[in-house]
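In this view, the complex is presented without one of its protein chains, the others remaining in place.
Here is subunit A:
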Amino acid sequence: MSVDAKQAPAEPTPLVRMRGISVEFPGVKALQEVDFRLFPGEVHALMGENGAGKSTLIKALTGVYTPAAGVTTLDGREVSFSGPAEAQAAGISTVYQEVNLCPNLTVAENILLGREPRRFGAVDGRATRARAAELLADMGLHIDPGSVLAEHPIAVQQLVAIARAVAVDAKVLILDEPTSSLDQDEVAELFRIMRHLRDRGVAILFVSHFLEQVYEISDRMTVLRNGRLVGEHRTSELSRLDLVSLMIGRELGALAEVERLAGQAGEEASTVPVLEARGVGRKGSVAPFDLRINRGEVVGLAGLLGSGRTELARLLFGADRPDSGQVTVDGRALHLRGPRAAIAAGIAFCSEDRKGEGVVADLSIRDNLILAMQAANGWARPIPRRVKDQLVEKWIKALDIRPANPDALVGKLSGGNQQKVLLARWLVTEPKLLILDEPTRGIDIGAKTQIQKLVAELAQEGMAVVYISAELEEVVRLSHRVVVMKDRAKVAELDQNATVDDIMRLIAHVDERPEAVAA
């Protein structure tokens, strides 16, 4: 029942077949009797929320984990790998979310390191570059193989990693969240290459949090939930709504709820400014900009990676010191000497790097929340245990942090729940202005929705919010005004009626006449 479309007559035999795979960790059943098949010449999306078992399944396939039960066959032969190197030798290559290459070496070396053509025992530099150029051209990528990898944007580095992966004549290519740091053009380029490889018969396993991308590229999908298989479907036969409800296991009216809430808050958004910035800028970071954020208003910051959206937020928070302009909070001039001054003025900043700059992974949820509370309250005035417990319980409940155990270590929580703890940490200080930088990156749909809903509710209660996200739909859905950033400058400010298309046009800066292409 779990695997439908099983006996379609013309189906070829699967390249990879995993049957009854179970993976157990002490106290956790990460995977329970999961079946999975991967056919040559298809792009297969592995779907599920965080903690559903996607990465566990990949790691079971590539030999990082040894399954407690189950059989894996490759090309009909039973296999069991001792690690990624052995899996790679058998034709299963993996490209990870972070680019695992050496930035100090050339593109050619990165592609062929360990397999370079040799002459008289020495690496033949010219032949290496030629072979790399061949492989790159094969993928339709025209970059100089002799250039240093670090000179290229992350997207190109990711493509180089893929070139390396297929250089071993990979039969199976696993792409684990390859698009999380790419912009739209770059994703299109990646997809072009994926299709190209698929047409040559490579089986591609694709993991992504972006539904649109999954629907654009995949032929088939396997959905996991809580370590169990929920179904395998052809992408064309499964609607988005059905997919989402398969993934979360409940109907989802929540997004509509978010929109309703955001709309309400919009009507109530006041014209009392919480923060006003005039001509604030910093050389080499963001060009001087004006910005006004009102009480109960959500201001979205849209722009590509590197457009200056994070830098702008850091200026407002004093994490980087502006070298021009003036900021007033509640009508009083504020000297942004550093984050402490900003916090004292009631500004909170949730960094996009939640592991590095946000939560303390080795402390419990309770301790993380109390840290912030205590800081807000002053060290000299201890908070009674009873009050602490009440507050912690309140926030765990309000944000639906799971597990709802105050003593759970934050480092062990899923990304979405860590993000909620980080949010809660700031919320207990009751800020006037909350700056959220990519609060929904890399977290699952359920948590994403909850966080958006929370933002809408906070605005309704009168908090001013700056909302930064690469996902334009989110920005448009939540914001009353959208500030569009491009090339480290504010290029436009749109009102509530802005659409994703409007923003994209501004970012892409499409000229009306067709682009003159230099030959």
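Assume contacts are C-beta pairs under 8 Å (C-beta built on N, C-alpha and C of every residue); 3 or more make two chains touch, one makes a residue touch a chain; residues count from 1.
Quick note on the criterion: contacts and distances are computed from a predicted model.
Match the chain absent from this complex view to the correct UniProt protein name in "Electron transfer flavoprotein subunit beta", "Phenol hydroxylase P3 protein", "Phosphocarrier protein" or "Sugar ABC transporter permease YjfF".
Not shown, but named in UniProt as "Sugar ABC transporter permease YjfF".
Among A:69, A:123, A:272 or A:387, which one touches the chain that has been omitted from the display?
Of the candidates A:69, A:123, A:272 or A:387, A:123 is in touch with the missing chain.
Please pick, from A:102, A:272 or A:404, the residue that touches the omitted chain in the full complex.
Per the contact definition at the top, the residue touching the missing chain is A:102.
Per the definition of touch given earlier, which of A:49, A:176 or A:189 contacts the omitted chain?
A:189
For the chain left off this view, which of A:155, A:194, A:214 or A:401 is in contact with it?
A:155
Spell out the interface residues on subunit A facing the chain that's missing from view.
84-85, 88, 96, 99-105, 109, 113-114, 116, 118, 121-123, 125, 140-144, 146-148, 150-153, 155-156, 159, 164, 185-186, 189, 487-488, 517-519
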